[in-house]
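Only a single protein chain was left out; the remaining protein chains are all shown in position.
Moving on, here comes chain A:
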Amino acid sequence: MHKLTDIEWRPQPNVPFEWSAGSTIAIDFGTHMTRAGYTDTNGPNLVFPTLTGKYRERKSAGPGLAGATTVGYDNFIEPSTRLSARSPYDGALVSNWTVAEEVLDYTFAKLRVGSDGCVDNHIIMNELMSSPAAQRRNLQQVLFEGYGVRSVALGVDALFSYYANDGKTGLVLSVGNEATHIIPVIDGIAQRELTKRITWGGRTASAFLAQLLQLKYPTFPLKLSATQTTKILENHCYVSDGYKEELDGFLDMDGLEKRERVIQAPYIETVKAEKSAEELERIAERRKESGRRLQEQAAAKRAEKLAERENDLQYYRQQAQILEDLGDDRQGKREARRILDSEGFKDVKSMNKKIAELERTIRKSLNQDVEEEEVVPEFPLADVPDEELTPLQIKEKRHQRLLRANYEARIRAKEEKEAEKARIEEEKRKDEEWRITDLAGWVEDKREKRNAILARQKERAKMQKELRNRKSMASKMRMKNIASLAADTRATKRARPGAGIDDDPDDTFGADDQDWSIYNDIANQSDSEEEENERAALAELEANLLEFDDEFTEENLLESQTDWKSSLLHMFLHGPTEYNPESQEQQNQLHLNVERIRVPEVLFQPTIAGIDQAGVAEVCGDILTKRFPSETASVMLKDVFVTGGYSQVPNFDARLTAELRSLLPAGSPLQVRSAAHPETDAWMGMAKWSKTDDYKNSRVTRAMYEEMGPDYIKEHAFGNSSYL
């Protein structure tokens, strides 16, 4: 497990220096890092990323800091400057000279340049191999006019690096941040016309990795910054010894743990408060308590209601008694009417009904907690012929018959249930019998059934996916069905205005039960109940097969077929461990596996990243075998010199050596060596050169600049040729 890292602030190298007028300042103004210093010191005095940031003021920061500019590592002391940090470079070319000037300002200020109105020094700076003319013009303009330097000498950093490592004749391979250059050098002179450039370097590789990770984890909660991906590239990627072979088994479960790198991004854990046993007990107790209280309340309420009802009942009974006692004369009738009106009844019957109702509810609530014993009710009148009964009894008889029918239906349902149970039991028994007598046939049958379910599931999944696409056949069929259903209804209505849909003699819909499945077809969602049943059936079948079929092992289970252990994509995304989508920790993990070799491989196979160019080994091999007379080439291949920041990707030299050997004639005395310090050797070469007479003859002085203009070039071993 590795942490997600980023560039952090760091102090400048501890190299003592002092400004003096006329001394030489070397600046390796790289696309990634700038190294600058006085050439009379034994190393660059300043090393920092070529970036400037703008500070967005916060109230706490104090006055005068609005729009504060930070340069180099100082960008990384504060989030706002870190995020706004930008480079003067666009690709390998300087595009923003304002930013470039800010970097130069910072450089000269940090070098404590003490002269007034000018930088009273000689400058050695780097330039791009065969750079566009405007680049040099702008740079010389800034240096001579903006800073008033004494002289300027520009050279290619890769050649300075070779010079610092005492190279004479050899092939310089500079794997830089933006591009890779392959420069043959003979007796210290760069062979410019045979120089080749591959537009791939550390920054492009890091951007490639960023895109890969973004596509691999589209919902990753954190947006990786460019500096973070650069760090990932630096820390976790390497050049494969044999790409094809290593790739083949890379995602195998065995040993993937060693091959992959897990990068844990920071995250804030949303902690669910873990409750102690004591607390849980208290909560349960409280819940029980409140439940009891509610029960008590409900009981009290019931009792209250019961009392009320009993009261009512008694009252109505009294009233009924009074009504009964009243005479049949007019006064009696009037009195009865008055009582009924005051109680709100239409007549005596409704009052009796009310009384009966009350009686029933009271009985019910009294029996509520008592388990009702199913007694066979009696229907004495149900079968007596009508002739023998009074009209009242006939009414009663009808009622009883209704009740009896109800009762009988209940009994029938019960019986049916039991029969079904028995049937299932019987089926099970038969199934078992079948299994015992004819195992092969039984297994065959189960397998067939299982396959049928699997096929149905597959079919359903396919259907569902097709329905998502509006233009698919399935969608079209569905729309057709809907349209024809709608059309049918309308047509029948128009044809026979009197006939409803239910009594149309022409409408045979529903005669066959299959007709209804059309509604299943047009209903868009899946039939979850059916699916659930199928799943259960499948589970049972698989359990049966697992128990009795020798050929059916755990691996054949549907569940283990969708198991992560056998999933290549799971290995690719989540590594050889189970993935828990709920886990915050795992959500914030990047699993680096194939990318570890895929990204650096682009140097050898640029087509992986869509660069239609030959890889480093092929280009080097081409120069070494075809471009020079064999005696020169044989000297050159004794010194294949590798430099540049991105050449430090692990195992680069070994792979390059192996590939070159396969391209060169057998027994060639190939020697591949790395720069002693790939990051600072360019500056060291500048410093070394500054002490030679060659340098003094190669620089463009202020007077020359003023006379010849900003396009003037003095050719020397390290620089570009003069412009066409």
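As a convention for this text, contacts are C-beta pairs under 8 Å (C-beta built on N, C-alpha and C of every residue); 3 or more make two chains touch, one makes a residue touch a chain; residues count from 1.
We take it that contacts and distances are computed from a predicted model.
Peer 1: Can you tell which of "Ciliary neurotrophic factor", "UBC core domain-containing protein", "DNA primase large subunit" or "Vps72/YL1 C-terminal domain-containing protein" UniProt lists for the chain that's not drawn?
Peer 2: "Vps72/YL1 C-terminal domain-containing protein"
Peer 1: Among A:Leu224, A:Leu538, A:Val594 or A:Val700, which residue is in touch with the absent chain?
Peer 2: Final answer for the missing-chain contact: A:Val594.
Peer 1: Taking the entire complex into account, which one of A:Glu234, A:Asp431 or A:Glu618 touches the absent chain?
Peer 2: Answer from the full complex: A:Glu618 touches the omitted chain.
Peer 1: Considering the complete complex, identify which of A:Leu83, A:Ala109 or A:Ala455 is in touch with the unshown chain.
Peer 2: Touches the omitted chain: A:Ala109.
Peer 1: Check each of A:Asn311, A:Ser517, A:Ser583 or A:Thr607 against the chain that is not shown and name the one that touches it.
Peer 2: That would be A:Thr607, which touches the missing chain.
Peer 1: In the full complex, which of A:Thr5, A:Ser84 or A:Gln141 touches the chain missing from this view?
Peer 2: A:Gln141
Peer 1: For chain A, enumerate the residues touching the unshown chain of the complex.
Peer 2: Residues of chain A in contact with the hidden chain: 9, 11-12, 52, 55, 61-62, 64-65, 67-71, 74, 77-78, 81, 90-91, 93, 95-98, 101-102, 105-106, 108-109, 112-119, 129-135, 138, 141-142, 145-148, 181-182, 192-193, 195-199, 208, 211-212, 215, 218, 244, 247-248, 250-251, 465, 567-569, 572, 594-595, 598, 605-615, 618-619, 721, 724.
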